[in-house]
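A protein chain is absent from this complex, but the other protein chains hold their places.
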Amino acid sequence: MVGLSISEQHFVKGGIAQDLRTDGRKRLTYRPIYVETGVIPQANGSARVRIGGTDVIASVKAEIGRPSSLQPDKGKVAVFIDCSPTAEPTFGGRGGEELSSELALALQRCLLGGKSGAGAGINLSLLVIKEGKVCWDLYIDGLVISSDGNLLDALGAAIKAALANTAIPKVNVSTEVADNEQPEIDISDEEYQQFDTSGVPVIVTLTKVGTHYIADATAEEESQMSSAVSISVNRSGHICGLTKRGGSGLDPSVILDMISVAKHVSETLMNKLDSEISAAEACEDES
Amino acid sequence: MGLPDSTQDLSSEMDVDAFRRIFPLRFFERHLSESLRPDARPLGKARDTIVNLGLVSTADGSALAKIGSTTMLAAIRMEVMTPSTDSPDEGCIAIEFHMPPICSPTVRPGRPAEAAPVISKRLSDTILSSGMIDLKELCLVSGKAAWMSYLDIYCLDADGSLFDAALLSAVAAFSNLKIPVVALNDNGRIVAINGEGEEESNASKKEAVNKEKRKLTLKNVPSSLTCILHKSYILADPTAEEESIMDTLVTVVLDSSDQMVSFYKSGGNVLAYSSAIKSCVELAKKRGKELKQILGEMDID
Amino acid sequence: MVMRKLELPLSQTQKVRFQTAIERLQSPAEGHGTSEVDDELLATVCGVVVRVDKLVYVRTLRARYKPQVGDIVVGRVIEVAQTRWRVDLNFTQDSFINMHDDNVQKRRTSVDELNMRNIFAEDDVVCAEVGEFHKDGSLILRVRSQKHGKLDKGQLLKVDPYLVKRIKPQFHYIESLGIDLILGCNGFIWVGEHGHVRDPMTKNTRKEQSHTPLETRQTICRIGNAIQVLSNLGFTMTLEVIMETFKLSNTRNIDIHDMLGSEFHVLVTENEAERRHG
Amino acid sequence: MEIDREDGRKPNQLRPLACSRNILNRPHGSASWSQGDTKVLAAVYGPKAGIKKNENPEKACFEVIWKPKSGQIGKAEKEYEMILKRTIQSICVLTVNPNTTTSVIIQVVHDDGSLLPCAVNAACAALVDAGIPMKHLAVAICCCLADNGSIVLDPSKLEEKKMTALAYLVFPNTTLSVLPEGSSLVEGEPVEDGIITSVTYGVMSVDDYFLCVENGRAATASLSAFFRKNFQQSQKVSFKA
Partner (left out) sequence: MAAKQGAAATTYSPKPLVRTRPPIFKDSDLDWTRPDGRGFHQCRPALLQTGAVSSASGSAYAEFGNTKVIVSVFGPRESKKAMSYSDVGRLNCDVTYTTFASTGTDHKEFSSMLHKALEGVIMMESFPKTTVDVFALVLESGGSDLPVVISCASLALADAGIMMYDLITAVSVSCIGKSLMIDPVTEEEGCEDGSFTMTCMPSRYEITQLTITGEWTTPNINEAMQLCLDACSKLGEIMRDCLKQAASASEELT
């Protein structure tokens, strides 16, 4: 964990109050974001996202599965996060596990919508091959390689990029099957289907330090936070999920204010991310 | 009691609570010499006992038993199993006793209490060997399907005499048990027939296999009483504090016809002589009658 | 540890400029962690050999500080023990400041031991001199002069230790800017508002702290980012290079935060090539 | 009433006893005890410095580890561990080695009935072998109530299954005391008549239980004698050596 002396803490907080953070950023400025796609050839889609010293990889694997009986018209998505002990020694033990499950839970909240499946960032209906019988199960794995704050935004961006990079093979299903039998399926080797990621939201975490809140906090800044609100916003400006961290309370009006700021920040982030993703995709095609 | 003079003097000066903490044994012996316990009970009397039935709506039968502060919640879930070939027309009872961290400061999450599996085992030995339940009553279709009843007992508050309270809650839960009405479907599986009104697709058309057997007949209901042997005193239904100070515990389980189901004493500094055993059995008989009355009141409503 | 971040995304023109600059610096593009022996490029540190076009450098797995007696180091207190403080110096062994060090404490009583946190608490940044090696290989630090002691009002940057050469003085007071710069031999660099290092004997007076003036803060940030860029590029840290980079960013009117972008990295490389050849 | 049992024993007859001590090198004390085909090994380590879990500044602690012949330990074994632990704590002098822990490891070699009494006897012999200060020995016996109401001692596994009820009883051994007669009497009953541990299975009348206790008590005399003889023998051997 980051340890700062009292005076350093004071220095960091002072910088935020003066709108000049230790690396020269303003409160709502993100660090440079770099995206690489297709970093894991075995996966159906993958991406690496670096935001300053934070470095994460996300991969998407698609497997044939069976829809749950409660939602026969939808595919399934599972999110797992692994915090590598290389990123920080404390990730090795239970601390890493706890953080991993917390991040996975927050990402699931942001991406998968309500229990009925409505409002999901990933259109689960597209994953169905044959209703009630066959669907795609998406396994999204996130790996934190290096951690310098703002893991959730980075992971959210990496998952978005990995989904944009994902190609799912076309599947042909034998049409007529008896009620209680599994249909035969034929997975194509050549034809692939790109994944529509227009609905995938971006996550903006606003970290409250002192009386101000900042975007894209570094680990040093996070160590000084009183609370942080992670808001996932989709292209249409709707909130797709929200998680608050940190114990201290916030006035309801502050939260509403943060939501509107997050919406604003998300637009720039979304555009930046989209252009980075397309540049990365172009780069990958080139090589 | 031959207390050393120093503490005698101290006790008159000291605060009662402080004396209780520093010289717990002397504190108790003082009371015992006057045939009274710190909670104003006579030696042979059990604490107030309350039983409530049917508190858990997700279970098929449930009961809450409270002896003094000691609280137990027992619930039964009925599931279907294929009976073993040795006893094709018998069901099964699986009993588990839990001590969650809420019940006592000594239990911590991730480290199950030492006492829990032991009490679990004693409960299943006692309930199964008492013959309270005829396992044949749990049969649905001979050789094909029988009930497996999962009895889970949670200790919500541990303040001594855990076994007594657990057994009481278990018995009460069985008396509260309502076996779901079920039918055999085409695939050979047992399915529930939901209550009236509900138009279940095909299950309701089937003949119920257990229309009459909605309740179990309980005979030879066991009741138990734990006593502390200390010097020549016998203290019925000890609290956790008493258990921690005086370590010789005797648990007598008698059934409704005063047959002995279990006489359990494991170690302890005091040896049990015939006279003490007889007194414990007498106390247990008396306690059995009290409990019968408490349970009897429940059966009326 | 600061990870090498040379994998900057460069535009086509930036790439070309970067390459030329690197070539001018040292042909065949010898990066840090390498040296030329008998026309052969050898790795001088243990790590992964990385090639960026023609640039060859060795990314060290874990660059650790190798102390020498007399080094000025900057470290962070990680533990307050019975009579001493354990300090993180990025050294393989433990380093300690002893309680009975002359300048820390004249007399030593058991009450002082209880109040050790009043002098240095966990996570405090301290500046000290390497005193001696203990028998077991651990290091004893001295807090001798008035310059040593707890550091206040600034930020700590960590670079690979071999980027900081043992050139005295390591304390710099840049008067024109009102900035203190301490280049610790262990790669820990302190940039902070100028002020006298507080006598460790004086008690922590946390309340009276006020915010650093914005202008000073801007300078601190700019110098901090300059050091960051130099560290990314693997250039040796000296006062001159740091100040030159600082001035370059100022004259080019580069926003403090944009210093960490690709363009400024290329600029600094070009500038360095110019400097060595000019 | 006197019917012979499957192995030809009389109801009150025990199976042949065997006990050998100091059979293992590493533990501080060890013993094997067998009753017929039931055989149990016991090893004692300690007293050693108290471990944090059951630290007690005033008393010595005991822990019992039960190793079944095969497989994992379940609830039954946990219960045995607890019973043994409490039984051992009641016969040992706990104030001599305060803040120490003594481990007793029970390894079941073969189970042919009366397993718990056999383990108690083995543990007792091992404690003696390890020189743990004890108030007195404990002798354990299993008494059964047959269908026909007769009492059978030391049953085999087959017999245990057929019985309506059984009781595991542990008594103090008969002491050959130099103290004057009446002093060892408690409320008119000799010390060795008191029950240390009693565990019963199955339903029986209270009178039947007392009958079990009486029969068990009678049999402990011969067990005590066996203990004494066994200890004296090994004592002689060690004197010779």
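As written, the chains take the letters A, B, C and D, and residue 1 is the first residue of each chain.
In this text, a contact is a pair of C-beta atoms (placed from the backbone, for glycine too) under 8 Å apart; a residue touches a chain by one contact, two chains touch by 3 or more.
Everything numeric in this text was worked out from a predicted model, so none of it was measured.
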Which residue of B:32, B:53 or B:182 touches the chain not shown here: B:182
Thinking of the whole complex, not just what is shown, which of A:119, A:169, A:183 or A:210 touches the missing chain? A:119
Residues in subunit A touching the chain absent from view: 69-70, 98, 101-102, 105, 109, 112-116, 118-119, 227, 229, 234, 238-252, 255-256, 259-260
Touching residues on subunit B - with respect to the absent chain: 55-59, 62, 69, 71, 73, 75, 77-82, 84, 90, 92-94, 96, 98, 100-105, 108-109, 124-125, 128-129, 135, 148, 150, 152, 154, 156-159, 180, 182, 189-192, 200, 240
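Just so it is clear, only the chains that are shown with their structure count from here on.
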Per the C-alpha means, the centres of subunit C and subunit D lie apart by a whole-Å value of 72
Whole-Å gap separating subunit A and subunit B, where each centre is the average of the chain's CA atoms: 51
Can the chain contact pattern be summarised as a line, a ring, a star, a complete graph, or none of these (other)? other
Chains touch one another in the pairs A-C, B-D
Note which residues of subunit C are touching subunit A in the complex, please. 2-3, 9, 76-78, 121-125, 150-156, 204, 206, 209, 211-212, 214, 217-218, 221-222, 224-225, 228, 255-257, 259-261
In the complex formed with subunit D, which residues of subunit B make contact? 114-115, 117-118, 120-122, 124-125, 129-131, 220, 232, 248, 255, 258-275, 277, 281
Per the touch rule, the subunit A residues reaching subunit C in their complex are 3-8, 10-11, 14-15, 17-18, 20-26, 29, 31-32, 34, 52-53, 55, 146
